[in-house]
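Of the protein chains in this complex, all but one are displayed in their positions.
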Amino acid sequence: MLNLNQRDTGTFLFVIIITVLAPFVMNPFPTESAMAQFNAGYPDLMQRFVIFGIFAIGFNILFGLTGYLSFGHAAFLGVGSYAAVWMFKLLSYNIIPALVLSVIIAGIFSLFIGFLCLRRSGIYFSILTLAFAQMSFAIAYSVLSNPKFNLTNGETGLQVYADDIQLFKVENLTTPHLFGVKMNSTYELTLGAWDFQFNVGYYVSAVVMILMFYVSIRIFRSPFGLMLRAVKTNQTRLNYTGLNTRPYTLAAFVISGMYAGLAGGLLASMDPLAGAERMQWTASGEVVLMTILGGAGTLLGPVLGAGFIKYFENILSKINDNVLHAWFQYLPEWLENSLVWVLHWFTGKGWHLTLGLLFMIIVIFLPGGLMDGANRIREAIRGRKAKKNAKTPAE
Amino acid sequence: MSILEVQNVNKSFGGLKALQNVNLKVEEGTIHAIIGPNGAGKSTLLNCFVGKLVPDTGSVTFDGQSLLQKKPHEINQMGVSRVFQTPEIFTDLTVFENVMIPCFAKRDGSFELNAWKPVTRESDIRERAEQMLIDVNMIDKRDMIASSMSRGDKRRLEMAMCLSQSPKLLLLDEPTAGMARADTESTIELLKEIQARLKITMAIIEHDMGVVFSLAQKISVLAQGTVIAEDLPDAIRSDPRVKEAYLGTAAED
Partner (left out) sequence: MDALLLQILNGLDKGSAYALIALGLTLIFGTLGVVNFAHGALFMIGAFCSVTLNKILNLSTVTLDATQKDFLGNPLKVKTPYVESWFGEAAGQSIIDWSVPLAIIFAIPVMLAIGVIMERGLIKHFYKRPHADQILVTFGLAIVLQEVVKAFFGANPIQTPAPDALDGVMDLGGAIGLQLSYPVWRITYFFFAMAVIGGVFAFLRFTTFGMVVRAGMADRETVGLLGINIDKKFTIMFGIAAAVAGLAGVMYTPINPPNYHWGMDFLVLSFVVVVVGGMGSLPGAVLAGFLLGILESFASTTWATTTIPGINQIIIYLVAIIILLVRPRGLMGRAGVMEE
């Protein structure tokens, strides 16, 4: 189907089904139940799943295939957001021009940064991208935010004001929309004890992600993708085989930058605000983590990783000490208090500590990510079966 | 007609003169061996052919074009392939993918943003790569990951990768280094067969005298950075200068 082999078609269909049914899948617990706090089926979070999914899918094209570890991809996300908000300010709240411009600007930006950083490889490349991202952050935060020339609106963040030009302003449409269909409109469906929310913004982002996932499958299976994997394995051989590695890595860098820009544009389309903190190294580190957590170089991994991280970020940071006490109230008090004391470190505001630990644990024990872990388990089971089968005739 | 011409090449590293006034001509369609004791400058010379090093003075021309200031991938696109002393292959990819990559390079040039059509639909490339694997007798290892193969197979694969580009000149850097006797012989057979069938010009850097005399149609002897003799194998065998320079040091080994 669609020029994909059987296995990729399966993966692709799986992603489509999960994203389409997400409002159900993510909301397994009845609204009034105690478990409802683990539900993730609300628009804001689901939008983040797919938008950061796009970001991670793009990052994987660079890191997963070529092995070039960029620590600066958040810069492109931020640039995309700024471009989108500017389109809202200048044209109208329609998201199409905003998304187009965010991809183009992020593409140009990544071409420039990639051209400079790809003069080096390995650790030097990582350091350079990190430095560039921090520079972009500083530029957005202070350099381009001054009374004479205010492009980013500094600390406050860029947003749309009532007196902005908006050439094609449409009355009554004061939030981002797609030809009149507002991103923030949500249809609620109540089935017995369950509430399900179907949000326009989520489905628009989901469609974009599905398209982008398809594009990434095609890139993975193309001769270009093969060359990128060859870059990761042996650059010397590639050069002596008549291939110029630089344009290949640069193309991968720009493509992943454009993915990041698109994700940034979508973030701004869901909530028309762009701030510099989106460009900070923590955000770059997060996309790296998403990719390796899911499994760098696999198709599905980054999507899973993005979902996993965003889910836990949201759920864990909601769990404060009161919630913890409520959970353990049936335990003896000393046990309750000590459990709460331990978990307090990792939940609520301690979420970043969990993130850092997760980072280390994954790199140390499961460098292939969740996909690799699943494969290992599958093989272990198959191996045991095979052993059993081998034993039977002998007995 | 000579396909590769080296004229008055000098190269020094700091105070060390690695190559001094080297002159060399590789005739089209022949196997040309470059021999010499350790540190004679063989590898330096080879690196000057492929663009890894640039000679201080002198000229290197291939097929009438200068190779100076050209990058390795440009030189390869002109028709020069290289086999390394320790096989350089794409260890994480399958054997078949390894052979497909040079086929793409041959067809599409040094860069092509071919990011949409699946590799499985590139039937011309696949046929070519498959034929190559049949030719080198590796078709049964088609889907193996390259890193899991024996050293001999890796060398054979590297050879297949180079040959699949139908190069005009094949450079081999000690192709039998560290091989068992049986592997060495089968490599010699392979090279002879290739030469007979495809008439590819080859330049071989080699230590092993047995390999050199059973393969080469012409031999250049390099010692202390200069060519001290260039002749047919029989003449080289009896050349007193060569004996002195080469065997003299060889005896010390």
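All chains are identified by letter, namely A and B, in their written order; residue positions are counted from 1 within each chain.
The rule we apply is simple: a residue touches a chain if its C-beta (ideal position, glycine included) is under 8 Å from a C-beta of that chain, and two chains touch if they have at least 3 such contacts.
If you're wondering where the values come from, they're calculated on a predicted model, not measured in any experiment.
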Chains shown that the absent chain touches, full complex: A
Of A:Thr11, A:Ser121 or A:Gln159, the residue in touch with the unshown chain: A:Ser121
Candidate in contact with the missing chain, chosen from A:Ala34, A:Val363 or A:Ile377: A:Val363
Positions on subunit A contacted by the hidden chain, ascending: 63, 67, 69, 71, 116, 119-124, 126-128, 130-132, 134-135, 138-139, 141-146, 148, 281, 285, 288, 292, 345, 350, 352-353, 355-360, 363-364, 367
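By our rule, only the chains that are shown with their structure count from here on.
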Inter-chain centre distance, subunit A versus subunit B - centres from mean C-alpha coordinates, in Å: 46
Residues on subunit B engaged by subunit A in the complex (per definition of touch): 50, 71-74, 76-77, 81-82, 84, 88-93, 97, 100-102, 104-106, 108-122, 125, 161, 165
Of subunit A, residues touching subunit B in the complex: 3-5, 218-219, 221-227, 229-230, 232-234, 236-244, 247-248, 251, 255
